[in-house]
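With one protein chain removed, the remaining protein chains of the complex are shown where they sit.
Note that the chains take the letters A, B, C and D in the order they are written out, and that residue 1 is the start of every chain.
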Amino acid sequence: MTARDEMAREIRRHERTEATRRTLRRIGVFVVFLVILALAYTGYKAFGQSLDDAQTDWPMIGRVLPRTDDLTMPPVSDIISEFTQPPQRNSDKPLAAFIAEAALFTMREAVLGFAFGVIFGLGIAVVLLRSKWIEQGVTPYLVASQTVPLVAIAPIVIIWGSTSLDWLPFEWTNWMSVSLIAAYLTFFPVAMNGIRGLRSADPAAMELMRSYAATRRQTLVKLQLPASVPYLFAAFKIAATAAIVGAIVGEISGGVRGGLGRLILDFASRYTTGPSRLYATVIGAALLGLIAIGLVTAAEYLVLSKRKEEPLAL
Amino acid sequence: MTEPDRCAVAISNVSKVFNQGKPNEVHAIEDISLSIGEGTFVSLIGPSGCGKSTLLRLIAALTHPTRGDVGVNDKSADQARLDRDYGMAFQTSGLFKWRSVAENVELPLQLMGWSKTDRKARAAEMLDLVKLDEFGDHYPHELSGGMRQRVAIARALSFRPSLLLMDEPFGALDEMTREHMQTELLDIWNKTGKTIVFVTHSIPEAVFLSQRVIVMSPRPGRIASDIRIDLGERSFETREASAFFEKVTEVREALRFEESQP
Amino acid sequence: MTEPDRCAVAISNVSKVFNQGKPNEVHAIEDISLSIGEGTFVSLIGPSGCGKSTLLRLIAALTHPTRGDVGVNDKSADQARLDRDYGMAFQTSGLFKWRSVAENVELPLQLMGWSKTDRKARAAEMLDLVKLDEFGDHYPHELSGGMRQRVAIARALSFRPSLLLMDEPFGALDEMTREHMQTELLDIWNKTGKTIVFVTHSIPEAVFLSQRVIVMSPRPGRIASDIRIDLGERSFETREASAFFEKVTEVREALRFEESQP
Amino acid sequence: MISRAFRGAAPATVVGLGGLLFWELSLLIINPEGFVLPAPSGIIAAFFDNFEEIWVASRNTGFIVITGLVGGVALGVLWALLVSRFRLANETLTPLAISLNAIPIIALAPIFNAWYGLLSPVSNQAIVVILVFFPVFINTTKGLTDVGATEIELMRSYAASSWQVARTVRIPNAMPFFFTALKIASSLAVIGAIVAEYFGGRQDALGPLIVQNAGLTRYTEAWAAVLAGSVMGIVLFVASGIFERVSMPWKPDAETIGA
Partner (left out) sequence: SSDDDASGELTPVKLQLQWFTQAQFAGYFAAVDQGFYEDVGLDVTILEGGVDIVPATVLDSGAADFAISWVPRGLVPREEGLNITNIAQVFQRSATLQVSFVDSGINGVGDLAGRTVGNWGFGNEFELLAGLRSVGLDPDTDVSLVQQQFDMLALVSGDIDAAQAMIYNEYAQVLETVNPDTGELYQPSDLSIIDWNDVGTAMLQDAIWADADKLEDDAAYRETAVKFVEASLRGWAFCRDDFDKCADIVLAAGPTLGDSHQRWMLNEINNLIWPSPQGAGTMDAALWNQTVTIATSEGILKSAPTDGAFVSDIASEALANLTADGVDVIGNGWSPKTIELKAGGE
């Protein structure tokens, strides 16, 4: 028995190093790919500019293909060097540090928003599961809810947060309202994929549960939720980036300072005076998204490998 | 313990039509009446697609009759289901792929609120019974077809319901294992006086196990004959007895006759 | 048409270990050597979990041996698979739920580029053979267990490969249907001289159908006996012949002996 | 068919009317001024009062929505096919997709406007495409890869080419995943187009109509324009439901979402 345990541990260790190696390899491949993309970007720019210099007009450019001047497509070298340069003359903190701090701030909002959204989305999926009638009645409005732009929602949430939540044991701050806004974007994919996943349980297995006179709750916990795991992880991946985007946009709508949203707005509104700052910040936001999806994928890997299923390599 | 006259299953004038009114309408069962006394071992036998599984699912209240009534233990079939009066082994094993073999066997016990230690003990006992004690930690996809079926049998027996509904449980088993499982099942039946409704394609198996063999006609399923078997206590010798072969022939002929009808 | 000496399947010193090096390691097959001459009908029989399906999957190149070699039609098993030298019927029916019954039967034909009219004609013919001509437009979830299995058989036979691998194809069929299918299969074999490797749990079935019955020992699977059957042309009377019963007893004893070993 | 469609619409109608009533009543009680969130009666009145303007705006926005949706779905499916087929594509395009998706519209809008010019519809379409393609890509990839082992073995036994496996197994298997994504995407397309319009371009579109009115606290007018967007979203949702039914005849009804 102990020898067996010993061996199992050994194997797990091996699997872990394998997984690490694979992850590193993937990161390596992606970095190489990014370098290629950067070269393509530079090449395209050079091509476009040579056309410009030659005074020839290429109808695609500016229509299907982007324009190539330095203001619209800042050189890659500018973008990279921007990271190391302080965005403020009176401090020598490089832009990368600004972005990192802001990313942490946004991440906090996004994590909370993701949690709210997942709980809410799953809750909706479970309620909708109760009857086809409820589902048919409610789903169109869930869809409609997602077409309401934040400009209409943000003021409601922010004002409600700062006027109606004073009974909470802690102080409700605006960044928490931003999390609610993020949750508004997160719950939808979770609810949609959730209901699909909950319904994906094998009909034979549903019958088995019925034959045990299992309660709705037991069927949910023991059968439908496990069956929906692949769907849910797909949803979590969509929701993870949605939470970040929601947090960033919520910061901008609601005027919350400290996160990537403010940084992006600042740089965007001063685009002509330094386009590469915006590009650099956007890269920071994308990186944050990669990290978030990485975390979800790690969780998926843990859950599915325990279930002996093949996780989707994402 | 049991009053032999009470009716465990009472089916009266039941019909079942699938996709009623649509072009792909199927009359699966037509006007079946059948009552099964408590403690009886009954086999259902009949050609493929004649409605055996459907009949079992009607008793289990997993589907409802288009016409007619089904009663179990003097209540409606639905109530019996809610009271967990029966255990069912399905034709396809229906194991949960995310649960190990032992966890699959524990599933009904868990739903019924057994303690963890009790569950573990019973699951181990059941896996022993079906000779899969080494495989408790494996996952279903690592098992052979017959092994999966045995897990499903262990699961159906684990919580010892008073009525057992079994749909071709031994179909994928080799002869030896099959005989072993038959003996075990008879043993359980003898000891506990359960009512067992058993679907099989094997005539000898039906004759060997049952007190009654119900022969069904091809779709739409009707009851063609209801053959009482009285072979006394079963043993290894029963299979060699001439009374056994007579009954096997009787059932076979009933089946042949039915299938050759239009 | 066939040269009886050519080897359709050549298995030499094959072993298969699942989860090698892990705590849940399983030795499914150990050191099996077997060659099957072209045009032979061979049955595999053995206790549940002894590696019959695994052996079939090794021949089909759906899994690869841990040790040893598998050759089919004088090529590697993989090459034979790529050349579509065989047709396989799996233990679980494996129908595509999004295709109707007829479309399921047409699947291999479609993959092989048959024209639509040819496909339709062949599918109809095959469904007729398995007596499911009425159900061509139904979807798998509307069929009974036995009906699904028959669809899978129809699918495996549809494109007439030279080698047929069948994993308990008749397991869920009633006796009548089973005998009908056996006759049909023998008929096809007689007419076309196919090589057939057939897994079954039924000893009479194995004896009735085959020229050779391979008896396997419990896990780790080895070949316990290789019994030649020579009953001549099969007919309805074959099943009553004493030579038939002798062979059945011989196989049964080989199995018993194997299973009673540790 | 028509009566069936009506029966399908009945629950939505009941829930919708009930919801409106509840909304109207609760505003009467807690917030009689109904300011930031106006009462539905006011919104509907404003919708018809400004119908002309909203109609023109909806047409302009609708064009971006439809073209972007089609482009995004096509891109998402293509991307999923590549990723599920080629390992190198998976290792490069997947993180790229995630990165693109993690960029908020508000950051993309200035960049796309810079690339294509303020007046080009391409910048708005590009934003819709980027929003839409991601859920389609994620779900479709999952559906293409999450295939039963028996099915794959069967296909291998036929020595089916990977294209044949894709066509006969992976794609049908991915259908339910894809349609779920399409339903998510239909609302994303609407919101994407509306938000993209804040950042420049023509002013007779839903986005400017909403922000302008909201910025001036004309919330009923803003919500009336929002309503137009929502109707567009619901129409697309219902259309994808019909499309789904037609494409997956084998599905028991229980398995499709909504509509």
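Just so we're on the same page, contacts are C-beta pairs under 8 Å (C-beta built on N, C-alpha and C of every residue); 3 or more make two chains touch, one makes a residue touch a chain.
Since this is a predicted model, take the numbers as computed values, not measurements.
When the whole complex is considered, the residue among D:Pro11, D:Gly76, D:Pro95 or D:Pro110 that touches the unshown chain is D:Pro110. Here the missing chain is touched by one residue of A:Ala154, A:Ala227 or A:Ile244, and it is A:Ala154. Although one chain is hidden here, its contacts on subunit A can still be listed: residues 67, 69-72, 87-90, 98, 150-151, 154-155, 158-159, 162-163, 252-257, 262-263, 265-266, 268-274. Those residues of subunit D that touch the chain absent from the view are 33, 35-36, 109-110, 113-114, 117-119, 197-203, 208, 211-212, 214-219.
In this text, only the chains that are shown with their structure count from here on.
Two chains share more touching C-beta pairs than any other pair, namely A-D.
Work out the mean CA point of subunit B and of subunit C, and you get 28 Å between them.
Touching of two or more other chains is recorded for residues 92, 141-142 of subunit B.
In subunit D, no position touches at least two other chains.
Going by the touch rule set out above, the chain pairs that meet are A-B, A-C, A-D, B-C, C-D.
Residue ranges on subunit D touching subunit A, taken from their complex, read 8, 11-12, 14-16, 19, 36-37, 88, 90-92, 94-96, 98-111, 114-117, 120, 122, 134-135, 138-139, 141-142, 145-146, 176-177, 180, 183-184, 186-188, 190-191, 194-195, 198, 207, 210-211, 214, 219, 222-223, 226, 229-234, 237-238, 253-255, 257-259. Contacts from subunit C toward subunit D in the complex involve residues 57, 60-62, 81-84, 86-88, 90, 92, 94, 96-100, 107-108, 110-112, 139, 141.
Of all residues in subunit B, those touching subunit C in their complex are 18-19, 24, 26, 45-49, 52-54, 91-92, 137-138, 142-147, 150, 167-168, 171-178, 201-203, 252, 255-256, 259.
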